[in-house]
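One protein chain omitted, others in place.
Our next item is subunit A:
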Amino acid sequence: MSLLAIKNLTVEYPSRKSTFTAVRDVTLSVERGEILGLVGESGAGKSTIGTAVMGLLDAPGRVAGGEILIDGQDARSIANLRGARVSMIFQDPLTSLNPLYTVAQQLTETIRTHRRMTRAEAHDEAVSLLDQVGIADAETRITQYPHQFSGGMRQRVVIALALCSQPDLIIADEPTTALDVSVQAQILDLIRDLAVSRGVGVILVTHDMGVIAQTADRVAVMYHGALVEEGKTAQIIHDPQHPYTQSLLAAVPRGERKLDRFPSLTYQPDGAPAPQEMTLTDDWLRSKGKDENQGTGPLVQVRGLGMRFLTRNAILPKNRSYIDAVKDLNFDINRGEVLGLVGESGSGKSTVARMIAGIHAPDTGSITFDGQDMAKIASSHERQALRRQIQMIFQDPYSSLNPRMRVRDIVAEPIHHNRLSETASETSRIVGDLLEVVGLGAAAGAKFPHEFSGGQRQRISIARALATRPRFLICDEPTSALDVSIQAQILNLLKDLRDALDLTILFISHDLPVVRQMCDRVAVMRNGQLCELAETEALFEAPRDPYTRELISLMPSL
């Protein structure tokens, strides 16, 4: 008998107008000690299956048909299902722990909910659990609060919490998506280890094919609420049968070789129009501002750049302590190139981007843009002219657009601000063209941001950035919040724009396969310092720095 058997499960979200079917007629099973990978893009219904098994569907969602059996028993009739039989690991370790309780309080509370133990016994058990999930010095660390742990360590605490009740089945919903690649490998190893040594069944919900290839025994692929294909991991990865699986795998950026363009997802079963290719109709975008001096040499020169944050304040300067977010950084960005900036979280790569964009002022060193030292520009008029040429695209397309403004106003704002157009009708023509260029169509201007998906919103962000006719784009993890097929579209769009408009791009990412496809040269950062800077192919084929080698070896591959 299977540990978990899901038979013909259908989950519906009824609303006043219509009923949305999130999961349609899905049949799955998980054995003890087995890891089932559940993949699909956002909206495919993979997380809904997990919450349905837990009985935690948010209202008004309901199980409209089918059965969920645990050891042959209907899950809904099991009294202490949650925790005791099935446990869950959430995506974001930074938000899944209660910030106001110590780790010990949260662990012992959970242990005592499920097992008859005295406070002291539960505490000992909690310490041993922390030890098992690989937290060193568990005895002292258990008394700390969640904010005193790093992201990877918090995910270990989350796993320890999920283990408190000795569950038979663990549903891990994107357990490593928020983590760095080196930490991701450790957490996946830990989950593997749990399945093998404790005989726990695991459902690993993820959108990342690389994670699945590394960890899962079997894979189930979902598309629009339905199961399209299921099989052994090796078979799915190397010999996918269903056209959706094939195109999904094709769209995963490869780390091992460089391609011209990102293969986009071609599977469109219900006749939805394929995303159109870009056409540049207007030459407004290409025309130059009169204040641009076309110099030679690198567009951006960074010399001795440093930035420190105060960690402990004191009245006497000698008692203050700082952390160097960026230390003595030197590099150039050549005209027309895409420079990749990679590193783990906390390596200082976003701080560098913010300093170049002028959001933070550097503590030491200088940034020269097109021959002008940015710190030495006295007049606000000149600074404004310079800033117009530098634009930034942020990671999260959900929070970087003002929800109360129409898209056309969002895109027109930088045009107004920089006085780039003479009349209102010209502005609206330019806005329409920009929206065409990024593939949304001029009609999108009348809508509000919430009417668009994540990928479409990132296109709006790009249109807004282009609205000042920039020469230099800073992209801070522009696709890490997006699905793989959408990611391919956005990255192709950026490539096309670069070619058509002679843009120079600083591309910040932790995703090495994407960087390999996207960038001409790559800079690797660690602890605020530059480890290595080389041509992309040279860096991936023959990394010189040991840290670069480590990062490349951890890169998940199919």
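Please note the rule applied: a residue touches a chain if its C-beta (ideal position, glycine included) is under 8 Å from a C-beta of that chain, and two chains touch if they have at least 3 such contacts; residues count from 1.
Keep in mind that, in the parts below, contacts and distances are computed from a predicted model.
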Of the listed "Sarcosine oxidase subunit alpha family protein", "Peptide/nickel transport system permease protein", "Protoheme IX farnesyltransferase" or "Transporter, putative", the name UniProt assigns to the chain that isn't shown is "Peptide/nickel transport system permease protein"
Per the definition of touch given earlier, which of A:Pro99, A:Pro317 or A:Pro403 contacts the omitted chain?
A:Pro99
Can you tell me which of A:Ser2, A:Thr27, A:Thr113 or A:Gln186 touches the chain that was removed from the display?
A:Thr113
May I ask which residue of A:Met1, A:Leu56 or A:Leu259 touches the chain that does not appear here?
A:Leu56
Residues of subunit A touching the missing chain are 54, 56, 80-84, 87-88, 90-92, 95-102, 109-110, 113-114, 145, 147-148, 158, 161-162, 164-165, 312
